[in-house]
Each structure stands twice: as C-alpha cells, then as structure tokens.
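The other protein chains are all here in position, but one chain of the complex has been omitted.
On to chain A.
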Amino acid sequence: MPFAQTIGGTRYVFDDLKTLLARATPLRSGDVLAGIAASSAAERIAAQRALADLPLVHFLTGTVIAYEADEVTRLILDRHDAAAFAPVRSLTVGGFRDWLLAAEPAAVTALAPGLTPEMVAAVSKIMRVSDLIQVAAKCRVVTRFRNTIGLPGTLSIRLQPNHPTDDPRGVTASVLDGLLLGAGDAVIGVNPATDNIDAVMRLLDLLDTVRDRFAIPTQSCVLSHVTTTMLAMERGAPVDLVFQSIGGTEATNAAFGVSLSLLREARDQALSLKRGTLGSNVMYFETGQGSALSAEAHHGVDQQTLEARAYAVAREFSPLLVNSVVGFIGPEYLFDGKQILRAGLEDHFCGKLLGLPMGVDVCYTNHAEADQDDMDTLLTCLAVAGVTYVMGVPGADDVMLAYQSTSFHDGLTARAMLGRRAAPEFEEWLARMDIGMDAERIPARLSPALIGLA
C-alpha cells in the first residue's frame, strides 16, 4: 500500500511501509549505504509527516518483512497483547508521541507487551533527542539474578576485563581494578579472545572463583557464542548468564549462527543450573544498528527499525541485560558522533518501551568521526534517560577489541553527577569491602593475593 505526502507543492510517494519508515529515518550512513535513505531533507520530513498520520493499528496487519518469510515477524505478531495495546489502539503514530510525552510512568510501562518494534521505531523517528530521553526515563524495568538491576535511581556497570590473549592474571587485574572503582553490578563479563571451548571454560572458572572468593553479589559471563556456552554447561562449567549477539531478522540471526529455538534451548539449559539466588533472568543479549546490513540480511528495511525488531527477539527470553553496541559496528553504519548519539538514545528508548533492561555500550572505533567528548555527551544523556547499565573498561581503552568505550571512571562520574547508585546488594558489598576509602592502597579484604595476583 503506497503512502503520499505533499510538501511545498511537491508530492512524495512511498511505495510501502518499509520505504516510508526508511525515508522518515533521521540521516545515518548505513541507510545511505543500503540505498534506502531519503534523498533530501524535504523528502525526509514528508515521510515523517505521512508516518505521523499512520494509525498504530496499521502495524498489526502491515509488515516490513512478510509473516511467512521470517520467524521474527511471526514472533512479533503472535506475541502481541491486544489488552495491553488498548489504551493507544485508536492513536496515530503522531498521537502516540503526544500520549507518551504526557503519560504517567506506570501507564507507559504497562504498554510494553502491546507494542510492536515497528510501532516503537516509527514513533522514535518523529522524536527529538529530548523526547527520547524523557519518555525512556518513564519506563520501569527490573531484573534479577544475584542482585537487583534497574531500580529507580540506580545505574549499573558491566565490568569488561578483556585481555588480548585471555591471560588469567591480566583479566583478574582488570576485574580488581573495576571493583575498586565501583563497577561490576550489572555483570562481570569478558569477551574471550577466541571461541575455543577450553579457553572459555578456563575464563568461566576464573570469574566464578573471583566472585566466590570475595562473595560479590553479582553475576559473571563469558561472551562466547551460545553453542560454545551450551557445551561449557554440558561439561559442568559455572555459567551464570548465556550471552548471544542477535539481530532483527531470521537471516541476520542465521548469520550469527542462532535461531529462536536454539536460544530457547540455551535458556532452558541455563535455568536448569539454578544458579540465580534472587531471580531467574539468565540471558544477556547484544545488538547494534547495521548488523543486518552487514550480514546482507536487511530486506530493504532501515537499520533502526531492524534494531527494534531485535528487541522483540530479546524480550522473548526475559533477559537480565540487553545492550546495543552502538558505535562499534563502524562509520559505514553510523558515521560520526552526532549519528552515534542519536542512535544510542533511539536504541535505549526503543528497548525500554518494549520492556527490556536496556543498557548501551557507549563506544566508537578509530575510523569513526568521534572522540571521548562525544561519548561523554551520550553517556550523560543516557544517564538522564535512566539507562539500566553502561560498560566499564579500564581507562576506556579495550585492549582486546581495539575500540573505545566508557571507563570505570566514567561510570562513577555519571553516578555522582546524577545521584545514581549501584544495585542495592552490590552497594552494600562495596561498603562492606571498604572500597572507595583509599585512593592508593587496595583494601585488605580485596587483597590481590587472594585471587592469584602475587
């Protein structure tokens, strides 16, 4: 079904829903690369006006990728909760923006099961940064494993202790450094240098030993491929969270080597270990705009709509944590600090509105037009928006993945500036261990010798 809009005497026609969404998307390099971006500012605003007039119910019948062709589309429509959708059922996309801006937090939060990724992506395309921040801040999402993540007034940090060769002492030193700077309540999660099963199992044992030795109320994760983690569980490794990168189309997930049924199997296996003490959110997902185009699995749909569809995959599995790796995928998808800023806030907004415990890897690569100033801006905006967690990397420099993220210091600063706190169980632990009392000496209770650093 075509859509049309006249702007300043020129009539713009958009052939179908995915074209309308793509043309309405604020400029980013990935949509230009895919050949689906608006060709002028006027065409973009024409598409945004047409999109604003579209009734939300249209998204329950019109699809961007056919129901028969894609299991993610089937998941989205089969799981739609009509009762939760009722409060906004009569609205257009534009009316939905106004409703979100005026609504109370409880009403916005209750909407999540009634919303589809395409509805959420559509409304984000006609929102400014300020809108994305204030609406996301209304959403309440709380998850639990060994602590409680996402309570109002908290900001959690993933401690990311990567090392180029997975050297155990190198990883351990970064873990201790992060703990001393208050990081690690979201997860202590290491990206392994290889997907070798023995190496992954050694890292799992290492992280579990450190957590156990210091009795840290948190969870660990080795971010290997889901099939590697499943094998590690079979072999008795101490797996808290199952990690996987996911995308918004069946073909993207196939390129990642996963499907919905495989993820279901992995989750069941992790649940059977019963390692969570406070709750059973056992999954950890990463996503990022551009992954579908990179895998040539985008079906002509814009990268931000596809990113929101990845969140529908995530929420099916009640994850503890989900984050976009927003600036990691490269400048051919998000060119500069401006594009990364907007995309990071869109991803957080869409994830939260769909009911996810949404974090963001505030990051960039050296060939993007971005620097630490851009990351400071995005981090501050996200913290105001109530981001569930961000990354903590020693000195913001990931020496294994060769990109820059947020440092432990950045997390502390964001908490201090905005009065945010760590997860309550973790905050009590920090105080118990005398962390933050001395700027030079390591507290005796955290002695490096206790975890093999001598």
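Note that in this section a contact is a pair of C-beta atoms (placed from the backbone, for glycine too) under 8 Å apart; a residue touches a chain by one contact, two chains touch by 3 or more; residues count from 1.
Operating definition for what follows: contacts and distances are computed from a predicted model.
Participant: Considering only the chain that is not displayed, what protein name does its UniProt record carry among "Peptide/nickel transport system permease protein", "GntR family transcriptional regulator", "Ethanolamine ammonia-lyase small subunit" or "tRNA-specific 2-thiouridylase MnmA"?
Facilitator: Of the names offered in "Peptide/nickel transport system permease protein", "GntR family transcriptional regulator", "Ethanolamine ammonia-lyase small subunit" or "tRNA-specific 2-thiouridylase MnmA", the one UniProt assigns to the missing chain is "Ethanolamine ammonia-lyase small subunit".
Participant: Would you mind spotting which of A:D53, A:D98 or A:D167 touches the chain that isn't drawn?
Facilitator: Of the candidates A:D53, A:D98 or A:D167, A:D167 is in touch with the missing chain.
Participant: Consider the whole complex, including the chain that is not shown, and state which of A:A42, A:A106, A:V399 or A:A431 touches that chain.
Facilitator: A:V399
Participant: Using the touch definition up top, pick the residue from A:D16, A:D195, A:E316 or A:E332 that touches the left-out chain.
Facilitator: Checking each option in A:D16, A:D195, A:E316 or A:E332, the one touching the absent chain turns out to be A:E332.
Participant: What residues on chain A make contact with the chain left out of this view?
Facilitator: Residues of chain A in contact with the hidden chain: 29, 32-33, 161-164, 167, 169-174, 176-177, 180-181, 331-332, 335, 365-367, 371-372, 393-397, 399, 402, 404, 407, 409, 412-413, 415-416, 439-442, 447-449, 453-454.
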